[in-house]
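Right, one structure below, let's go through it.
Heads up, one of the protein chains got dropped from this complex, but the rest are sitting where they should.
Now for chain A:
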Amino acid sequence: MAGINPNPTVFLLMANGQIESAVFPDFDELYCKFSFVHGQDWVVTSGLEEGISQITRRSRDERQLFVWNFPLDITYKSTNPYGWPQLVVSCYGPDVFGRDIVRGYGAIHIPMTPGKHKVKVPMFVPVSSSKLQQITSWLLGRRPEFVDPKVVAQGEGRDVTRVRSQGYAMVSFNIVTRDLKKLGYDLSPSDVTSIPLSSTVIS
């Protein structure tokens, strides 16, 4: 870690954690892919931006759980909170004929306050617009899917899509930030009570 910098120009965000598990009542086997999506002012300094997990089977007990325990570890540097990174999770599994189809997409912002967080990510899958398309896609194994899974992390262009939400994933994060306070950003209420000793003149 670099030494103490009295006038930082960038702040750092370190996020580690795991994609713990998922609940999907209708399916038997799943694997998941994750990727991190961020704005233009953000740069990854270390860690993997994308990955694929193992294939796991639903547990036979009353929990009916898919467990991946899949590690996440990424560090960002940025000058601006706009474009705060998001984790995009997409789950895939075999259908009745053995072909790989998408079972859900979900997106969540990396939490902003330092500490430990556990978040529930709802998963949804795009649906065909007509009944005939639904039947042919079931037969041929070519279900509707997004060309780029990262589209679930943005708001534009989604108003014409229809989806079906089915299931959710549990993701846990540990967050550490550096120099956010020195750059003047307040992320939790206690930060805003301190008046700096060197009172700067505001125009």
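In the analysis below, a residue touches a chain if its C-beta (ideal position, glycine included) is under 8 Å from a C-beta of that chain, and two chains touch if they have at least 3 such contacts; residues count from 1.
Just so we're on the same page, contacts and distances are computed from a predicted model.
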Quiz item: From the names "B9 domain-containing protein 2", "Transcription factor IBH1-like", "Ubiquinone biosynthesis protein COQ4 homolog, mitochondrial" or "Tetratricopeptide repeat domain 4", which one matches the UniProt record for the unseen chain?
Solution: "B9 domain-containing protein 2"
Quiz prompt | Contact partner of the left-out chain, one of A:R57, A:R99, A:R142 or A:R164 | solution = A:R164
Quiz item: If the hidden chain were put back, which of A:G47, A:P81 or A:P94 would touch it?
Solution: A:P81
Self-check item: Touch list for chain A against the chain that is not drawn
Solution: 25-26, 39, 80-84, 86, 106-109, 111-113, 121-122, 124, 127, 152-156, 158-167, 183-189, 191-196, 200, 202
